[in-house]
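Only one protein chain is missing; all other protein chains are in place.
Every chain is named by a letter (A and B) in the order it is written, and numbering of its residues begins at 1.
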Amino acid sequence: MTQVFLPRTLNELWNLLDAEPDGRVYAGGTDFLVGFHERAPRPACLICIERISEIKGVSDRGDWIWIGAATTHSMLLAAPPIREHAAVLARGVSVLASPPVRNMGTIGGNIVNASPAGDTLPPLYVLGAEVEIESRVSTRRVPIQEFILGPGIVDLRRGEIVTGLRVRKASRFAVHHYEKVGRRKAQACSVVGMAALIRLSESKIIEEIRTAWGSVGPTVVTIPDVEHFLVGKPLGVKSLKEAMPLVSGSVFPIDDVRATAEYRRKVAARILVRLARYA
Amino acid sequence: MTVDRDFERIYRGTLAIGSPVPRVDAFDKVTGRQIFAADYYSPDMLWAGVKRAGIPHGRVEYLHVERATSLAGVHAILTHEDVRGSNRQGVVRKDQPVLCNDKVRHCGDAVALVLAESKEVLRQALDLVGVGLEPLPAVFDAEQAMKEGAPLVHEDHEAGNILLEGHLKTGAGEDARDECDILIEACFKTPRQEHAYLETEVGWAQMGDDGRLTIVCSTQTPFRDRAEVAEALGLKYTDIRIIAPYPGGAFGGKDGVTVQSLLGLAALHSGGRPVKMWWGREESFVCGTKRHAATMYYTLGAKSDGSLHYLKVRLYLDTGPYDHLGGVVLALGLEHSGGPYRIPNVVLDGWCAYTNNPIGGAFRGFGVTQVTAAMEQMMDMLAEKLGMDPLNLRLRNAVKTGDRNFVGKTLVNSTGVTECLEVLAAHPLWKEKDAWKSSADTFKKRGVGIAALMHASGYGPFVPDFANAKIQLTEQGKVRVYCGVVDMGQGNASTNLQIVGSILGQDAAHIELVQPDTDRTLPSGSASASRCTYTFGNALIGAAGILKERILQRAADLLMAPDAKHFALVPGSVRHLRDGRELPLSLVAQYLNESERVAVYRFRVPVAGEVMPVGEDLRLHGFPHTLFSYGAHLAYVEVDELTGKVSVERYLAVSDCGTVINPQVYEQQIHGGIAQGVGFALSEEFQVKEGRVLTPGFSTYLIPTAADVPEMESIPVQLYEQTGPFGLKGVGEISTNGPLPAISNALFDALGAREGEYPLTPERVARVIGAGDWLNASGSMLRW
Partner (left out) sequence: MAQRVRIDAAVVRGSIPWTETKEPSLEILRVVEPNSDAVREAMEIAFFLNGTPVKLDVAPDRRVVDLLREDLGLTGTKEACGTGDCGACTILVDNESRLSCLMLAAQLDGRTVATIEGLSQGESLHVIQEAFIECGAVQCGFCTPGMVASSVDLLHRIPSPTRQEIRDGFSGNLCRCTGYQKIVDAVELAVRKLQEDR
């Protein structure tokens, strides 16, 4: 049998981690507990961090928004700073799994889980999120693209947990876009996901654009060439279509039961054209 | 937020035929009080679980149970050597072992049964059972399985891997091909479909002190299960009692034995302790039956005026390693392969073949879903080629009462396909389709498609299709209805109550229902084949009539009236309508002895008098039927050009299922069938590679969510069917058959091309859109 601890403060957590260095940490459990009871051997100790209030919630910090790692998706959706300054994240969260999963699952869990198909990750990449990692003795802050190293692989050392993240406010971008291509309309794992932020001039010229794709590589894919190519061009089907080869040439999808690599590669490029809707 | 309301208000009032009486089971189901088979737990209960083969075909070399047996908490481990009976089960051909003795024939085959004190121990013990299997060459495709030299699934089957074949020729047969002005040829492949009922296969069993075995299980067929279990385990038929609570969904997947024999075997070795078995979702997906994967080659010919002249069909069904109901599915598929049309010259050839894939079996639609998908697309392809409106083409060829249908069967019952098509034609969704189509957003294309449907009810000419209704006036003066047919969610229990209530003048408060139980209710066949309310309802009308006469007569006697004239039944009482005198039913009941208080009536379904030239085998498997329901469906579909994602935006189902007894229950059937059909058309891809299931759960096998099913409109065309109870025909299955062809036809309308393999995933649709542009067209892409 496995012991389960529910620390209420980070200090309690550090004490627990000292006493149970092999304890496995989880938050919402929506990924971690799937199949847990069928696994053998089970860990001797679990530490559920959903009650640590220091790492829950969203706060407005000037140019930045801070998000606690144990903040649930539902809390994110309800948080005014997210809706006002990081709508692209709300878009991603709103198509993530289902309401009960959003009530349980946390943003920190998504980051540590590092699924290539996670719906919050492309938005966090375009928002330039920085992950805050703490242990009893250390604190560090790492850009998300340096923290996530591969599918399920993150830069987390013994004794550390992700306590939060911060994203820079993105209000200057008129377009906050997230498109999820799934095989049904709700509660489907993403086959391709794309987040985009666009700052437009009055004459609809792209002044700044950030894009990121999910499910088309081992981690979220960003393609600086696409962004360079599009800046200075009018937002429209023509310029977006011209950028398509830059996308299909830069993604590394795989075949699985949900789609072929070929489909993913082509669709990743084609959904870029959707941005013409905002012109 | 609990609101104190007079709940009785909802149920108060009439049980009259035609009123939307709330379902009798709804209260217990919304409050969580309904006890499903899954909810049976008892003290001292053991958990039973199955060790599965894990490979598609292999010879059983050894079973090592020692390590598992020595695990603390393991009660027993059983193998085929512990089975005393035939160790074979099946609905038609008994070819499925309870526990494999010589070979395993698919990955889900059962090789050992473990009884343990807890679920945790059970899981560990199953891992410790050692199964030695010598892999054998396997076959994974119906057409390949029929070829010379293909690995044999059952060495003892005379026809090799061909479970059943059927052939029919009418008119001039092939010779009519040359007489056609236009010929269309195409091939369609429809995939397996998983039932995905929420309650997976489950049951609870115990040997009583009296030596009788009681099994409570989620089943559509308690009486047939009893016979199967008895034979497989070598028990006396009468020593088995099967109790069937409301199943948590079934759709054909519980038409036949799932856990029953295994549970019975477990109970025989549990030392009298109760035993529970509950398949997990993955086990259900791997081991349960599926809608048969079908490959269908079609040729359809017509005269230039649009009259159908010639149809040739080659139908291949993959039944996996066991018959289950594969032969019957083939027969029904062939019988519907030409749709609700007159076609004078027909050549039908069909084969149902054994493979080492998951088991094919009954699934709502039962072979008709597959062939309707093909035929209704052929009709649109023909209309396109003729330059005719697809609706008009269908109207032109639609069968009417008195016509011979395309297999040559004379239609003697109500035949409303024309009426359905006419209602559809007059509907705003049809009339305003062009305006809707032209208002599509950027990157979207829209199309509208239709399909005409027919669906037989009942077992056909050979297998006795009967029901035995039993109604009792209890000593308390209530009417107790003994339901012989399972209500797996389709609402027939409620309809039974409504039928009896309307005849005996009682409201819901004065009627009790007894759910199927082989000790208490009477055998009335399976909950399947769109037959439940038609067959059992007719029997109920008979039984209720008998009981009514008895009650009124005794009341008249008691009140010294000369005869029963002017007496009527009202809730709880008998009343003399002229003088107002009233006797409570509880009093009348006291003056009827036990046998007088019970009325039993048997109804057997009328069957086709004509014998079709199809050979005895096909006839034994149910060919032909005489009673058909009809329908016309319409789908509004929007396609995203960038991704190939398809969205069904609106849906209309016009149905001729006779009189509607309860509009709410009727609509539930139509809606539910459409939703399953939408899943079959768009997202449900049960992927199997070399016999192994690649989509063993709800995260990979995607059934529609609330966001995926469109707003639906159901219009009943209430033609009165003379043979039906109150004029009713079956409504359980027909609507499942419409969505795939209607949606695919709508896609053609939107894109000008179609895809012959399903479901229409974004990826497949992308190929259609691209037609070589951005995804290479595959070989399966149909071009004409």
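The definition used in the following text is that a residue touches a chain if its C-beta (ideal position, glycine included) is under 8 Å from a C-beta of that chain, and two chains touch if they have at least 3 such contacts.
No experiment lies behind these values; they were computed from the predicted model shown.
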Output for the hidden chain's shown neighbours is A, B
Touching the hidden chain, out of B:17, B:164 or B:196, is B:196
Can you tell me which of B:172, B:514, B:546 or B:620 touches the chain that was removed from the display? B:514
So one chain is hidden, and I want to know which residue out of B:243, B:574, B:618 or B:634 touches that hidden chain in the complete assembly. B:243
Sole touch to the unshown chain from B:109, B:667 or B:749: residue B:667
Which residues does chain B use to touch the chain missing from this display? 1-5, 7-8, 10, 20, 22-23, 25-36, 38-43, 45, 73, 117-121, 195-200, 214, 216, 243, 245-251, 280-281, 474, 480, 488-491, 512-514, 517, 664-665, 667-668, 671-676, 697-699, 703-707, 709, 711-712
Pick out the residues on chain A that sit against the missing chain. 1-6, 29-30, 33-35, 37, 42, 46, 48, 50, 74, 97-101, 103-104, 185-187
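Note that in this section only the chains that are shown with their structure count from here on.
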Chain A and chain B have mean C-alpha positions lying a whole-number Å distance apart equal to 43
Can you tell me which positions in chain A touch chain B when the two form their complex? 37-38, 40, 181, 183-189, 191, 257-260, 262-263, 266-267, 270-271, 273-274, 276-277
Footprint of chain A on chain B - complex, ascending: 120, 123-124, 127, 442-443, 642-645, 647, 682-683, 687, 694-695, 699-700, 702, 704-708, 761-763, 766, 774-775
